[in-house]
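Left out: one protein chain. Kept in place: all the others.
Labels A and B are assigned to the chains in the order they are written; within every chain, residues are numbered from 1.
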Amino acid sequence: MKLYLHYLSIHLRSQMQYKTSFFLTVLGQFVGSFTFLLSILFLMDRFHTIKGFTTAQVLLCFGTVLMAFSIAECFFRGFDSFAGTISQGQFDRILLRPRSEVLLTLCSKAELSRIGRFAQAALVFAYAIPNSGVDWTWDKILTLAFMVLSGVALFSGLFVIYAAICFFTTEGLEFMNIFTDGGREFGSYPIAVYGERVLKIFTYVVPLALVQYYPFLYLVGQAEAWWYALTPLAAWIFLLPCALLWKVGLRHYKSTGS
Amino acid sequence: MTTVHGKSNHTGILRKYCTYFRIRFTSGLQYRAAAMAGVATQFAWGFLTVLLYKAFWEADPDAFPMGIAQVTSYMWLRQAFLAMFNSWTVDGSILSDITGGNIAYELVRPLDIYALWFTKNFSMRAANVTLRFLPVLIVAAVVPAPYGMSLPAGVPAALGFLVTMILGAFVTCALIMFIYIFTFFTMQPLGVRMVFNAVTDFCGGNLVPLPFLPPALAAILEYTPFAAMQNVPFRIYSGHIAGWDILRHMGMQVMWLAVLVLLGALLMKKALKRAVIQGG
Partner (left out) sequence: MCYNKIPFAPLTGERPGAKSSDQTAGGYRLCFRFQSCRNPKHVRCFRAVYVYLYGTDFVLSETKRGYFLFMIEMHHISKTFRVARRNAGMREAVKALFRREYTEIRALNDVSFTIGDGEMVGYIGPNGAGKSSTIKVMSGILHPDMDEGTCVIDDRIPWKQRKEHVRNIGVVFGQRSQLWWDVPVLDSYELIRDIYQIDTTVYKRNLDELTECLHLSEILRTPVRQLSLGQRMRCEIGASLLHDPRILFLDEPTIGLDAVSKIAVRDFIRRRNREHGTTVILTTHDMQDIEALTERILLIGKGRILLDGSLQELKSRHSGVRKITVSHSGGETAAELAEQLPEGIVCTENQPGQSSFAVDTTRLGVSEAIGILSGKLEITDLSVAGATAEELVVSLYEEFAI
């Protein structure tokens, strides 16, 4: 942990060497998700509800997923951009250090400009939390926090899978975007709007619905049973197969270049 | 005599760019695994989008500004031709050449940099889209009725689609050129690119088809270069733009293409001069 903080401070210092670039990137992050927010707002303005959910409720969903994603992307960027780490030979250097390669990959990048997206998510929460018609009792506040944290775990796990695949292909696999970027974008609406089958995929294959949809039903009062609030646990269990795949991939690592 | 000479010289230049296009195009075709993954991604992405719009349609069919079949076709076309019209594919080597100062080597060559980079971009996109569009379209055509893709709305629609597609592709490339030009001035490619992507995606109808935006906003956006990209061909295909409107939009595309290329070439010249003075 101390090592991670040390890395973080160096990342911060070296990114602050390029202040304009940093702030432009923050701005870019913000505008990027802002246009997406706008499109949700315009669509909801036109149709008022989707599958019975109101605008504020959809925004609550959007905020949860966006916040989880931005945190995961900020801290787990090392896995997300792993293809580059391998092709530039930086992973060789990681293997030359007497520390866990997972830890050092985690440390290798921290994209602090993701704060642009994070800020957006916070603003959306500021609007959606009071307007979503949820009666904010302690258990619901905890549930929301749990949803965000589990979302971070889920997206991180997906990044790890993405990185592990790079061991085999050297290039990243674009298909994983469906679950990472796609998860962020399509997770902006409660997963059930896509119909029963998609809901099943996002429940049993990639547990996004367990993080975003079932506990959300509990929040807005459509599901009474308390265990709906605990379904995000699945995201933490999901990390196990991700770690396993990473271990398998590591054995296949072929260093590149001279 | 002079004219003949001038002409042959001209075709010589064109051939240079054609050769360049061919080389880049073939090398782009090598990325098979990436393309396969891309096709799968774009198909899944398209499917989810179609499902989303169906959910909206169920919520309030009267508020729908286009037919559901038209929206579906629009979305599948968007996915099939994403590699051509997206705003985020840029040539990283060009950007690093600019920021790293390697641009000097490019200046040594007897080629016009604007035309060269334009060709580079276009060939890269053409190769990507060639690998990807057919599988997506075929699968989209096979998918059953409410989710699948329909045929073009008629012969004029089909022809108009083809012409405006090519024009739209050129407009896209001409717009992308501005990313490189901005990079000359800011030297910070990432932030500029992100803002640029966000604005282009939104105004160009990549996030949401323009008719779904509030009418006043949509009406303004129709007159921007962003609307001259994918917005036109995709709506012509499904018959949402028909009759004389097709020609009107085509005219807009030609106009924007001319404006963007001229402006881009001019700015580029300025930027290069600056780079040379700075000792780039």
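Everything that follows uses one rule, which is that a contact is a pair of C-beta atoms (placed from the backbone, for glycine too) under 8 Å apart; a residue touches a chain by one contact, two chains touch by 3 or more.
This one's a predicted model, so the numbers in the text were calculated from it and none came from an experiment.
Here the missing chain is touched by one residue of B:29, B:63, B:116 or B:137, and it is B:29. Between the chain not shown and the residues A:3, A:126, A:142 or A:240, the one that touches is A:3. In the full complex, chain A makes contact with the omitted chain through residues 2-3, 6-7, 10, 13-14, 17-18, 89-90, 92-93, 95-100, 104, 251, 253-255, 257-258.
Note that in this section only the chains that are shown with their structure count from here on.
Centre-to-centre separation of chain A and chain B, using mean CA positions: 29 Å.
Residues of chain B touching chain A in their complex: 33-34, 37-38, 40-41, 44-45, 48, 51-52, 54-56, 58-60, 63, 186, 188, 190-195, 197-199, 201-202, 207-208, 212-214, 217.
Contact residues of chain A toward chain B in the complex are 18, 20-21, 23-29, 31-32, 34-36, 38-39, 42-43, 45-51, 169, 171, 173-175, 177-178, 182, 186, 189, 193-195, 198.
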